[in-house]
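Have a look at this one before I ask anything.
Yeah, one chain of the complex is gone here, protein chain that is, but the others are all in their spots.
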Amino acid sequence: MGTARITSDPLLLEELLLGSPTPTDGAQVVFVGVVRNHAEGRPVRGMRYEGYEPMALEVLQAIVGEAEERHEVGSVVAAHRLGELEIGEASVAIVVSGPHRDAAYRASRYVIEEIKRRLPVWKHEHFVDGGERWVPGTHLTPDSPAPYTPGDPGLPLPPREVQGHG
Amino acid sequence: MGTARITSDPLLLEELLLGSPTPTDGAQVVFVGVVRNHAEGRPVRGMRYEGYEPMALEVLQAIVGEAEERHEVGSVVAAHRLGELEIGEASVAIVVSGPHRDAAYRASRYVIEEIKRRLPVWKHEHFVDGGERWVPGTHLTPDSPAPYTPGDPGLPLPPREVQGHG
Amino acid sequence: MDLDVLFFASYRELVGTPSVRITLPVDATVSDLVEEVRARGEGFSRLPDRPAVAVNRSVVPHAHRLESGDEVAFLPPVAGG
Partner (left out) sequence: MDLDVLFFASYRELVGTPSVRITLPVDATVSDLVEEVRARGEGFSRLPDRPAVAVNRSVVPHAHRLESGDEVAFLPPVAGG
């Protein structure tokens, strides 16, 4: 059921919504992450996303599978974009459909938090003042069980070690 | 910024997404509630939504305003449909845009939970076997402070008295 | 004073009409109104004795004093979304 996509093409919501909801679904939760014009108070001009594509696809497929397994949802579709993005363009889109809203919200949240923690993708921020930087990220560690806990309130997980690049 | 709509026309996502996200927004959370083909294990054919329209509009406007006030989001748009709906049709749609995803998820959840608790709307379920019923709901009480608490984890609130109609 | 009272959903079906005009003494409360409405018999008497009542589109306590021209509605438990 779940679909994962890593692409350099613009993310089209209509496309990601195809086939959803099904007749058994009562709730649909869509998350879209977009490039915004500021970071920590500094005006941003755009963002370049770089990924380790084959690994990113495998990790995203795993995340989508986990979301479907751990939450009672009908289907999860997640897509992450790579390349040069302008302000307002979508970098990530997640569509969750299922019988009940609570599980749909939780699954949606699970996918975006895991994307931020685990997806081998990096972003290079271009500031309006001409500066640029690699956005500080999360240090990956050898595969550990995913951080889901039965009481998971659908909230962000405690951050793992966050650091600038080495 | 916030917009509330009570309408007998189909809810069009494209329309509700107009003007969103703005350049300061990094996250967009969309919730769509749809009529599903089963309720407590019994096959459902469709649903008729009835509302006390002027009050429903005022309450929805209040909910949208509260969501914007209590969560750091750019804009909230909420629409609720009335009339005869078929399986798969959207009864409610909420679009939240803002700088950060955590606030966007929480605001979205706030709006749908408050809609369920407070909006003067009733649904009449038509079962495939020919039966029908008014869906049991929440007894309204005189306006009390909205249930937001500073530590609100964006989760469903403890149910108020839920009962069949009197 | 005369007030038009609205009924929705299951209450509308119960009383068989979306609205009735009720005559009440000045200074009547919501509680008085509910009593008056239920006293009409048949479906009306099957309304709960403490229904949610909105005056001018806000749910009010039953001790709330009514005024001429108020928009009054009997609201069954809500189930939007």
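Labels A, B and C are assigned to the chains in the order they are written; within every chain, residues are numbered from 1.
We take it that a contact is a pair of C-beta atoms (placed from the backbone, for glycine too) under 8 Å apart; a residue touches a chain by one contact, two chains touch by 3 or more.
These numbers were taken from a predicted model, which means no experiment stands behind them.
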Visible contact partners (per top-of-document touch definition) of the missing chain: A
Absent-chain contact - pick from A:G33, A:G74 or A:P99: A:G33
Absent chain, residues of subunit A that touch it: 33, 49-52, 54-56, 58-59, 80, 91-92, 112, 115-124, 134-143, 162-166
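Following the convention adopted for this analysis, only the chains that are shown with their structure count from here on.
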Clusters that remain linked by touching, subunit B excluded: A | C
Central chain (by mean CA position): B
Separation of subunit A from subunit C, taking each centre as the mean of its C-alpha atoms, in whole Å: 50
Between subunit C and subunit B, distance of the C-alpha-averaged centres to the nearest whole Å: 26
Contacts with 2+ other chains: residues of subunit C: none
Residue numbers of subunit B (touch at least two other chains): 33, 112
